[in-house]
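Heads up, one of the protein chains got dropped from this complex, but the rest are sitting where they should.
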Amino acid sequence: MTTWLLRRLVQAVFVMLAMTVIVFVGVNVIGDPVEILISPDADQAERLRVIAAFGLDKPLWEQYLHFLGGVVQGDLGKSFVFNEPALRLIGGRFPATMELAFTAVALSVIVGIPLGLYAGLKPDGLLGRAIMAGSILGFSLPTFWVGLMLIMVFAVQLGWLPSTGRGTTAEFLGIQWSFLTRDGLAHMVMPATNLALGNIALVLRLTRAGVRENLGLEYVKFARAKGLSPSRVLFVHVMKNIMIPVVTVIGLEFGSVVAFAVVTESVFAWPGMGKLIIDSINVLDRPVIVAYLMMIVVLFVTINLLVDLMYTVLDPRVRLDGRE
Amino acid sequence: MREETPFRRFVSEFAASKVAVIGFVVVVIVALLALLAPLLAPQNPYDLAQLDIMDGRLAPGAKSLTGMVFWLGTDDQGRDMLSGIMYGLRISLSVGVGSAVIAGVVGSSLGLLAAYVGGWVETAIMRLVDLQLSFPAILVALMILAFLGKGVGNVMLALVIVEWARYARTARGAALVERRREYIEAAECLALPQWRVLFRHLLPNCMPPLIVIGTIQVARAITLEATLSFLGLGVPITEPSLGLLIANGYQYMLSGKYWISFYPGIALLVTIVAINLMGDQLRDVLNPRLQR
Partner (left out) sequence: MSGLTLEVRGLSTHFDTRAGTVRAVDGVSFSVRRGRVLGLVGESGSGKSVTGFSVIGLVDPPGRIAAGQILFKGTDLTKLREEELRRLRGNRIAMIFQDPMMTLNPVLRIDTQMMETVFAHTKVSRQEAWERSRDALGMVGIPSPEERLSSYPHQFSGGMRQRVAIAIALLHRPDLIVADEPTTALDVTIQAQILAEVQTLAREYGTALIWITHDLSVVAGLADEVAVMYAGRIVESGVVGEVLDRPLHPYTHGLIGSVPSRNKRGSKLRQIPGMTPSLVDLPKGCAFRTRCSHADAACAEDPPIIEPGPGRSLRCFHPQLESVA
């Protein structure tokens, strides 16, 4: 178990290193940093001064090491637009995105699993088939368009829900949260639903497939032969088996949810880091872009590690084989 | 009695699903609308001489000062939305199909190469594929556009980089199965040149799964391009795809002028769903594991 964890940690470090190379090459080789750092009307002396100050006259590998040193110390430069350390800027927007992403994941579980259970138990029923047809739409509809339609119907036509922003926030643990106020919750309903749609479809399909597969297995018949109630058979025996793939996939999808928050945050003007990165790309605020990318990479690697760990906790077969 | 050719059998199997046939018909209509837009569209929406700002933001069905009917309304510039959508489809489809084809060629070649050569080449290619696929497409695309900047060419490049990995994985999988077949062995025994074995013998037999992936990838590419354009990172304003049309209408939606965003969205939706329906049936027909 320890060797396994160690090996995974080493792998994770290598992936992160690979990503720093990609990001560094992308920003400093493909793009031209001088152009961004220096105003066009600067004279030649000013140019050279800046180039020397930023170490752009040094060989590439030295520049990379310098960059890497900055990454390790959490120093990724200052935002050109906000004149603030890029990492602090991203960090300030981080909670809003996480709040939205966690709510979306929670929604996809709360909605997806019951729907999947129903569709799995009644695969030929009208409702069961309707759920499946709906899940296909959940996959193929473009996120941003669904977001627009939600705004059109619930904000413009019906006027039930606010369309943009986080609403009133309240402080908890030194951070502002929307879910603590009524107004904030109302602001969260549409963005969270929008972000959750794809994953609701995914979770419900996984759950349905799991129910269909497990109900046919002998252990279910044996559980019934023991005289267990139907609810215990379904919610303990079958669920425990289904949860293994569902939890794995939800964990792995969390990264995608954070990435897709870029779209949802833009549609609903949710002030998270996704909105920030789009604005930054549009004005070429590179330190912020780099900070965002590094943040996302760390997030992804951490998630993958956590999911693997969770998997071994959930499935006794993997857990013990790993230990031996 | 007509002769039973593989192609005829394919057609009849494909036609077994009514939904898939509808999908196919819709795809053909959409493609024709896009191709023939200059002939069919009521106006050229990018010829400023044909536009009148006085016709701006008219509701569907309204008439222009010159008596032309705007069936789907107009945008803020007084552009006929129907024409705008037809021209938008041109951009969306060409970017989607173009990137899917390029990614298909690049990805399949690398996948075949990996399967055929093996060794460290295979390891290197497949590691790259794994790394690439572990990040969501939107993120990879954002990253590339952040490095390169906007523009049609860069969007296509981003889409190709996002998509090639799936083709590579599929091609390698199919090629590994085909490699063990006797006809490859026979070709190698004849001492045919390697490129010939690879492209004339191996590739054609790996095509079915690649076609299936290709169909679905076109839909994915169109969606992704629309999303990027909506975010303002995709095609420039001079070449508006469906995604950009939707983005342009977004600000007017809050004031109830829904049509500027709504109809391009419907066009996008119909296109994507139709391609996916077609792809589903193709997968069933072309999947060798399902063949009786």
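Things worth noting here:
Letters A and B mark the chains as written, and numbering starts fresh at 1 in each.
Just so it is clear, a residue touches a chain if its C-beta (ideal position, glycine included) is under 8 Å from a C-beta of that chain, and two chains touch if they have at least 3 such contacts.
In this text the structure is predicted, and so the values were computed from the model without any measurement.
Considering the whole complex, the hidden chain is in touch with A.
Residue A:217 is the one among A:10, A:65, A:217 or A:283 that touches the chain missing from this view.
In the complete complex, the hidden chain is touched by one of A:79, A:241, A:266 or A:280, namely A:241.
Not every partner is drawn; the one left out touches chain A at residues 217-219, 221-229, 232, 236-237, 240-241, 244, 314-317, 320.
Quick note on the criterion: only the chains that are shown with their structure count from here on.
The part of chain B that touches chain A in the complex is made up of residues 131, 134-136, 138-139, 142-149, 219, 223, 226-227, 230-233, 243, 246, 250, 253-254, 256, 258, 261-262, 265, 268-269, 272-273, 276. Per the touch definition, chain A reaches chain B in the complex via residues 15, 18, 23, 26-27, 30-31, 136-137, 140-145, 148-149, 151-152, 155-156, 163, 255-256, 259-260, 262-263, 266-267, 277-278, 281-282, 284, 289, 293, 296, 300, 304.
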